[in-house]
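Only one protein chain is missing from this complex, and each of the others stays in its spot.
For chain A:
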Amino acid sequence: MSRNLVLANLNLYAVLPNLEELVRHDQEMALLIKDWDICIQFSALGGPAAFAEFKNGECTVGRGKHFSPTVKLFFATPGHLNKMFDGKAQPIPLKGFTKLGFLSKEFSKLTDRMEYYLKPSEESLSNPDFVSLNTLMTMHTAGRAVVELAVNDPVASHVSKGMMDGSLLMKVLPDGPAITLNFKNGKAGFQKGETASPMACMLLKDMDTANKLLNQKLDAFSAIAGGEVIIKGQTPMMDAMDLILDRIPHYLDA
């Protein structure tokens, strides 16, 4: 699978779903979408498809094609889609021409806000509320990226094939957020929140530790030795997940 195709999968299946948490936790964005009743379909020729549906003040991001989207945005290639995520290209609208103004103004406010959280400045990281949402969204992005990379990235899929079945919990102490990755037959499934019976756990001492670790500002080995990051259980699963996570920067930070 080409790099552009893997990245397109990551953009639609790991990054885009953060809209759900954004409108749930950011008051300004919650207010913005309060009355929206729209479904936007994204699809790339020879690549992935996903939709973002806004209704009743909530957002649902789904995989594949929606049965009746309000707007259809088409991309000629996975690379075209990736350029849009970088703000360097425009999609080709196939349906919902009357909504183009909405897309360029209202929807852009939402995506700009998502970028604000996912690509944090040093200044914004001094705000505890920002740190909380950045941590949540980064954790979700990482978890969902593991699912995609385990299938589509050659290195990660090689690693995941050797992984034992079971659930892996990543949680910020004491009360979350948390994600669970369920591995079976070398494939991973993403779940928001905790599992009752994980095979392996990575527990992060507090939000600040989690934020630094997820933003690659904390040496994991030192954090483990110092007790800021606690790992337990079937740690070979953790080692394998770490190898997969280390593939993310080959795409999303490149």
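Here is the rule we use: contacts are C-beta pairs under 8 Å (C-beta built on N, C-alpha and C of every residue); 3 or more make two chains touch, one makes a residue touch a chain; residues count from 1.
By definition in this document, contacts and distances are computed from a predicted model.
Chemist: Report the protein name recorded by UniProt for the chain absent from the figure; options are "Tryptophan synthase beta chain", "Cytochrome C", "TRAP transporter large permease protein" or "Glutamate-1-semialdehyde 2,1-aminomutase".
Modeler: Hidden chain identified via UniProt as "Glutamate-1-semialdehyde 2,1-aminomutase".
Chemist: From the list A:Lys34, A:Lys119, A:Lys184 or A:Lys232, pick the residue that touches the absent chain.
Modeler: Here the residue in touch with the unshown chain is A:Lys232.
Chemist: Looking at the whole complex, which of A:Leu19, A:Cys59, A:Val159 or A:Ile248 touches the chain that is not displayed?
Modeler: Of all options in A:Leu19, A:Cys59, A:Val159 or A:Ile248, contact with the hidden chain holds for A:Val159.
Chemist: Given the contact definition stated above, which residue among A:Val147, A:Ala178 or A:Met199 touches the chain not shown here?
Modeler: Answer from the full complex: A:Met199 touches the omitted chain.
Chemist: Specify the residue from the set A:Ala89, A:Val151, A:Leu173 or A:Ile224 that touches the hidden chain.
Modeler: In the full complex, the listed residue that touches the missing chain is A:Ile224.
Chemist: Would you write out the residues of chain A that touch the absent chain, in ascending order?
Modeler: Touching the chain left out of view, chain A contributes residues 154-156, 158-159, 162, 166, 197-201, 219, 221-222, 224-227, 230-236, 243, 246.
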